[in-house]
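One structure coming up, written as structure tokens, with questions to follow.
In this view, the complex is presented without one of its protein chains, the others remaining in place.
Here is subunit A:
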Amino acid sequence: MTLLSVRAMTAGYGPVDVLRDVSLEVERGGVVAVLGSNGAGKTTLLRALSGLLPDCRGEITFDGTSLRGMRAERIARLGLVHVPEGRGTFPDLTVEENLAVGAYLNGDRSAARRETGRVYELFPVLKERRRQPAGLLSGGEQQMLALGRALAGGPRMLLLDEPSMGLAPLVVRQIFDALRAVVTEEGLTCLLVEQNASMALSMAGYAYILTVGAVTAQGPAADLADDETVRRAYLAL
């Protein structure tokens, strides 16, 4: 069953098209990776999906609902939650308050409490620092908080923008372990945009390769990881 489908999407900023004619599909419960180098349009793709780019053309459907022209806050309330690149937390709110803002996406309070408890289980450091302003957290903790805030809302699908960016390998492992836990235990659907291709391919079932705004290759993640051109271009092997 397809949860998210994108057909012939063209998007950009003002007169500049960054993405041209991009189509992709994400199965319910699946993890799909989008790989590409800097400037390939990965972030633009996610911004278009979450409604932050008002004039994008093409058809986007999420669980049968067309997202065309829908405002970002409405899309978030549908359960399609975007974890933006690099921080994206509320610096003067405490960790607890940041999670509470995310948890408001849950319909009821008991679900909000349950999901927030689950986030503290996944990232114990957030529980230790729950009364501190988010602005005082380290980069890795901020990334955990950004992901935690999305999870606290009980999302149906996550759009993850480079969760590994600028972080130490150990922290990257921690974040991906947590992600893998929610994906395997709860069957959460994810669209994962990454420069760290080996990490992304190890988690994803299917992957697309984006080159200067267009999809240039796609296939099961395992096949792409073995593909000679992909290995040379994105895995630096």
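One rule holds in what follows: contacts are C-beta pairs under 8 Å (C-beta built on N, C-alpha and C of every residue); 3 or more make two chains touch, one makes a residue touch a chain; residues count from 1.
The working rule: contacts and distances are computed from a predicted model.
Student: Suppose you had to identify the omitted chain by its UniProt name; would it be "Heme exporter protein D", "Branched-chain amino acid ABC transporter permease", "Dihydroxyacetone kinase subunit DhaL" or "ATP synthase subunit b"?
Tutor: The chain we cannot see is, by its UniProt record, "Branched-chain amino acid ABC transporter permease".
Student: May I ask you to list the residues on subunit A that touch the chain which is not drawn?
Tutor: Interface with the chain not displayed, on the subunit A side: 50-52, 71-73, 76-77, 81-84, 88-93, 97, 100-102, 104-105, 149, 153.
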